[in-house]
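A selection of the complex's chains, in situ.
Chain lettering (A and B) follows the sequence in which the chains are written, and residue indices restart at 1 in each chain.
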Amino acid sequence: MTFTLAELASRVGGEVHGDGGLRIEGVAPLEDATGAQLSFFSNRKYRRAFEATRAGAVVVGTAEAVPPGKTVLRSANPYLAFAKISTLFHPPIEPVPEVAPEAVVHPGAKIHPSAQVMPLATVAAGAEIGARTILFPGVHVGEHARIGEDCLVYPNVVIRERCVVGNRVILQPGCVIGSDGFGFALDMEGEGQGPRHYKFPQVGIVVVEDDVELGANTCVDRATLGVTRIGRGAKIDNLVQIAHNVQIGPLSILASQVGISGSTKLGMGVVAWGQVGVVGHLTIGDRAELKAQAGVAQDVEAGARVAGTPAKPDVQWARNAAVYDRLTEMRRELRELKKEVERLRAEKKDGT
Amino acid sequence: MTFTLAELASRVGGEVHGDGGLRIEGVAPLEDATGAQLSFFSNRKYRRAFEATRAGAVVVGTAEAVPPGKTVLRSANPYLAFAKISTLFHPPIEPVPEVAPEAVVHPGAKIHPSAQVMPLATVAAGAEIGARTILFPGVHVGEHARIGEDCLVYPNVVIRERCVVGNRVILQPGCVIGSDGFGFALDMEGEGQGPRHYKFPQVGIVVVEDDVELGANTCVDRATLGVTRIGRGAKIDNLVQIAHNVQIGPLSILASQVGISGSTKLGMGVVAWGQVGVVGHLTIGDRAELKAQAGVAQDVEAGARVAGTPAKPDVQWARNAAVYDRLTEMRRELRELKKEVERLRAEKKDGT
């Protein structure tokens, strides 16, 4: 499949500077691209690679400075434009409608005729799989769980009993939906056997709304009672922990290794960067941004940006961090000042 | 199944204030509960939901202030009481004694007749599965591994060769027991091929004692030599890392994303909150508490509470954190003070 550069530009609402008739056969990084490939430049760090690239053309922002003679496709949202063009060359996988003979599907499960269940996937009693959804090998769909349409469920994903997954959801390999929440009551007597942690039955479910993506080996615990919810269009990276009864607002972004503790509510469009931890029973407002490794122990207001542990407004955090680097210097200054004041006091006594 | 409120109270040792004859059909969160359901209140944050609930009755502590007219079940340990009542309505899964034809069980494995091995579980040679234990699809039990009685082993759990799991153990989906410890010796010559990391054979095992629960995608490495041990009744959340030769004491609680490095010993009833990291070869005393995200680099005494990186007593940490927020202010004050002292000195010289 090939497109002229002009065709690509018109499909994504961009503008060609250079030869619009150039035939483009694919997309590639700046360093690897050939004259028949389109590349992308935006991050200043890669300026040199941009200048040196052999790419036939490069997608850039509308205001980007471009070396003379370079063919570019200018776009107001160049990353989005490049992503859409890449999709033209790499269309999503199409399901092959079938239930593989090596799959184990309970007779009481409902598989849409257009869905694909690959070998060694298991679908339990009462479960439902929607149209054009693909289950890869090793996937387990528990009893009465429901998966919507056009979902991609990669190998070894587990969706436990009664959980609900919407449409166009992508679940990366090893992701777990509906594991038990972590809830125990300390029982000092333990029926006469001594102390124990009594397990609170975790009988709620997880609802994953439409257009969500969950990363590899990410875990979403079912609610103790009620629902743990991942809102529409939220994107969650690998190895993330979502505890019981958490609510993740629509369009939120959670980077890798984030942990959200029980019953916490994230608003719409919240962004949490890598390794952030949020304690339980908090409210994080719409569009709040939690900087990498932040330890969030209090509610965060809509639109606020926080950093550090315990998390503070990031401006304050950066200011403190800057002074922190001068702590030893401050300490020395303080000591010298103390001595000087003692000297002043002593001289005064001496009358010198 | 329904119970009168009075029956429930008598089963959990609580006391009804209101109509003990009320028929209860289930449990539910404060916001969702109907007049035939029992709910629970303890966290101040949900006071409003408590006051507004339509629940038929609510489990509360003995000293809880209750709005007039509300029916409550008072208990000295209300969370435990509510947990026990919830268990009445949601009894644990019962095994269906069978080895599914689609399971792959080595002829040299021993499966107790009352156990359930679901389709696509694999049990290797010499492995043993105890009475009433359930293996879900995708579970792998390695050679000569032993699983006790009444265990729940959720989908895609891996228990590698020779590891031992006790009775009434719950393993959430994707959990790994007995992966190789991370042990390498730097070998600069590498048999003439240049430097390499020479793998130390990891030939010990993991012992998971009775009544333990391990979370989804949690990893417990086998010992290099000897045993990695998870003590009786310990509860470990999702995505936790337990390195080789670690000892986790009985009744310890490890929240999500905690990492315990090699050969470290946790005493009895230790609590580690989310994302805590503990370096290797340390001793953490009984009932110590490690606050969220703490980086523990030294032994911790029994009963101590530590926070921060490097971890300190949490009181000290909180005090430092409070001053930290005033660092820029302190710096300004220090500068002003310096100027004032310089002025005093100069005036002295001038004789003013």
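In this text, a residue touches a chain if its C-beta (ideal position, glycine included) is under 8 Å from a C-beta of that chain, and two chains touch if they have at least 3 such contacts.
Remember, it's a predicted structure, so these values are computed and weren't measured experimentally.
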With 2 identical chains placed here, what is the total number of copies in the full complex of this structure file?
3
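Note that in this section only the chains that are shown with their structure count from here on.
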So what's the Cα centroid distance for chain A and chain B, whole Å?
24
Hey, which residues of chain A end up touching chain B in the complex?
104, 120, 122, 138, 140, 142, 156, 158, 160, 174, 176, 179-180, 182-187, 195-201, 203, 217, 219, 221, 225-226, 239, 241, 243, 257, 259, 261, 275, 277, 279, 281, 293, 295, 297, 309-310, 312, 316, 319-320, 323-324, 326-327, 330, 333-334, 337, 340-341, 344, 347
Interfacial residue positions of chain B with respect to chain A in the complex
27-29, 32, 43, 45, 77, 79-80, 82-84, 86-87, 90, 92, 102, 118-120, 136-138, 154-156, 170, 172-174, 211, 213, 215-217, 233, 235, 237-239, 251, 253, 255-257, 269, 274-275, 292-293, 308, 321, 324-325, 327-328, 330-331, 334, 337-338, 341, 344-345, 348
